[in-house]
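This report refers to the structure that appears directly beneath it.
Every protein chain of the complex appears in place save one, which is left out.
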Amino acid sequence: MHVLVLAEHDGDRLRAGTTAALGFSRQLANGDGDQVTCLVLGDSVATVADDAATFGPVLLGSHADLAEPLADRWAEVTAKVVQSESIDILLGASSTFSRDILGRAGGLLGGAMASDVTGFLRDGDRLVWQRPMYAGAVTASVVLHGSPLIVTVRPTAAETPERRSSPASITPISIDSGRLPGSTGHLGLDGRPSHRPDVTEARVVVSGGRGLKTTEDFERLVGGLADRFDGATGSSRALVDAGLTPNDLQVGQTGKVVAPELYIAVGISGAVQHLAGMKNSRVIVAVNSDPHAPIFEVADYGIVGDLYDIVPEMIQHLDAD
Amino acid sequence: MTNALPQTSDVVVVGGGVAGLSTAMQLASRGASVTVLERERLGNGSTGRAAGLLGQLRGSPAATRMLMDGVQIVAELEERANVEIFVQTGSLRVAQTEERAGEIRDLVEMGRGIGFDIDHLPIDEVSSLLPYMRTDDLVDACYCPTDGHLQPAELVAAYLKLGREHGVVYHPGCPVRGLDLTENRVRGVITDHGTISTGVVINAAGPWSYLVAGLVDTPLQTAALGHVYLTTRPDDSHPVDRLSPAIRDRHLRIYSRPESGGLIVGMYGPDAVQHDMAALPDDFDMSSLTVRADDLHVALLIDATKRRFPWIDERTPMTITRGIMTFSPDGKPFCGQRPDFDGLFHCSGFCGHGIVQSPAIGVIMADLVLDGSTGYDIEAIQADRFFDHPGLQDRSDIEAACYQMQAGYYGRIEDGDGGVVDEPAGDGPTS
Partner (left out) sequence: MSFLVLVPTKRVPDTDGVIRVTPDGLDVDTSHLSFVINPFDAIAVEEALRLRERREDVEVVVVGIGDEAYEDELRTALAMGADRAIRVDAAEPLDPWNVACVLSELARRLEPRLILMGKQAVDDDSAQTGQFLAAKLGWPQATFASRIDDSENGAEVARETDHGIETLSVTWPAVITADLRLNEPRYASLPGILAARGKPIQEMSLQELGIEIQPRVELVGLQQVASQRTVRQVETVTELLECLRENTELF
């Protein structure tokens, strides 16, 4: 079995999701003669290839026309490599990068694809992939028909593997730039904006409620904690009404409905009107001084105490990491 | 459920909405041991999605007094629980036809007769008070500065806080399966987690209350009818002040109040959805009621809304809130016992006014349970007023009567002979 992992990188090193995908690939390709190859694409990305080679063999496609990860070009090159190297499984980390490019490569390679895989089982000769559906309410086991298989894996599905003591080979591939698609152009990347993400889009939302006394406290504690996660701030209706927070932060029945990976409710009692806006979050943490606060009924983790003590301590711990 | 159910309780309240929570708090404050059983979560259900509009001037002095006293009770709650419940925005009623103007004249006259602060408001003043509302089609308006709305979340929080202080025990996630009876006396309440011995059961189950009555085979004349309102998102070009007056426009069948920088607009429309509560699962949550993009009730609501607030249309960013109201055939609740079973007290059928009636209703229910009588005039809300009514014994007859009541709740004026003189606006389809 030959697994090809498409590298997602920052121009310098592999991103963490890709190293986890390499770890996952080793679990898949652990028999005699099995191999895992990392495909590094970009422009002047020798350092990325060096980084990848500490895990295993690398194919390097470097060309000015690949400077930006445009799906049509990158998928075209990737699919060509899959075909020329007789790849059995094309794999990448679950990310907007992989969903975009591997999805398109999947379309060029016959569409036997599973997204967001969290694990796999061997059932005789077949591989059974586990993946979440219905926003995580259900885990599906699926078998893919066709070849090659295209898989994106969640970063938590595997650990980053050990690096080798001596780097593996780096083999350049030729890029026929004249044959690359050219109807998409890259105009810019507005990197992480300095302001916080919108509350409906962030993976982490830290929300504050009546337990906060002033706008400054909200910014320092709720905002400060959110920033440690590159997250968004949210607010209960009470704080909006009190004029402490702007309207567009309000989470709840008459505000915004959010379902982030992590929701931290700080000093929010958890009226049903607020719960309606956040109860589908994957992990909910509640910080409240009232042990009867209904927020604890929907939380996964609760800590009873004064938010003015607890939140600064959380920020301090996160900074120490 | 975190704690075991008590084995006995002076009173068991079935239903953790405002009616049950207020009653439980008042009973406990007078020394009774009280257990509240709630099928799902406390304060969810109709309470959790109510708009909470408080218009104190009602059709009768008794109903008006109840609401005015409610404001006093809420003031005490606010002080003791340290939350703001009542937002005194004032309220405005508008008329765009001569018939509706007549209604306003009558209302102003009645209000003044009992010393209530109400007066006509010239249309240009309405305009400056509510720059985001269309006024060029109005012929009259009246203004009550002491009206506003109660914030349901804060009201629930206060009932719970004070209830806990008085020792009320709350059991959410605990549906009631049956009532234990000896002949015609209540002896206990049966749940999946055991039976509680009690001599008094309060049926405050809102839309489910007819099912609670049904546990002992007695029809309760309520029906569960769907309701929708919209909340616009804050819009810088049409700012809505937090203290903008509530609006009632009976011609268009709509009501409105400010909410978080936007506007709530709701409608008592034709063709309300009739819900069969028995068909819903134990853990049913009204937030799971689907709102399709082509929902006819929503379209009717938006259509009426844009006639009064022309800047709102179907493209305006908004949230639709869908819920269930408990209607009775005459628009009034049922409070008290009936001749069939001693110890079974009903407290239901608030027809969309449960939030604002709950403060006084809690006092009335506690009076009835502990003293057997109350100083309030409760003639109109006696629980037994349809007990023997031959036309209101079957579910289908009851539902039809309640449905009629809802359909005419806002948009119908009857002349002295029972004829309709002003059909509501709206040329929408009703099929």
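Letters are used for the chains, namely A and B, taken in the order the chains are written, and counting of residues starts over at 1 for each.
In this text, a residue touches a chain if its C-beta (ideal position, glycine included) is under 8 Å from a C-beta of that chain, and two chains touch if they have at least 3 such contacts.
Computed from a prediction, not measured in an experiment: that's the story for all the values here.
Student: Any idea which of A:Val81, A:Ile175 or A:Met314 touches the chain not displayed?
Tutor: Residue touching the absent chain, from the options given: A:Met314.
Student: Quick one: which of A:His63, A:Arg104 or A:Arg237 touches the chain that's been left out?
Tutor: Selected residue, touching the omitted chain: A:Arg104.
Student: Of A:His63, A:Arg154 or A:Arg196, which sits in contact with the chain we cannot see?
Tutor: Looking across A:His63, A:Arg154 or A:Arg196, the contact with the absent chain belongs to A:Arg154.
Student: If the missing chain were put back, which residues of chain B would it touch?
Tutor: Touch set of chain B with respect to the missing chain: 281, 283, 287-290, 292-296, 298-300, 302-303, 313-315, 317-318, 320, 428-429.
Student: Considering the whole complex, not just the chains shown, which residues of chain A touch the missing one?
Tutor: 70-72, 75, 95-97, 99-100, 103-108, 110-116, 128, 132-146, 154-156, 181, 183-193, 198, 200-201, 203-204, 229, 261-262, 280, 282-286, 296-304, 310, 313-314, 317-318, 321
We take it that only the chains that are shown with their structure count from here on.
Student: Under the stated contact criterion, what part of chain A meets chain B in this complex?
Tutor: 237-238, 240-241, 247-248, 250, 253-255, 269, 271-276, 292, 294, 297
Student: Looking at the complex, which residues from chain B come into contact with chain A?
Tutor: 41-44, 47-49, 84, 152-154, 156-157, 160, 164, 172, 231, 233-234, 242, 259-262, 264, 287, 319, 321
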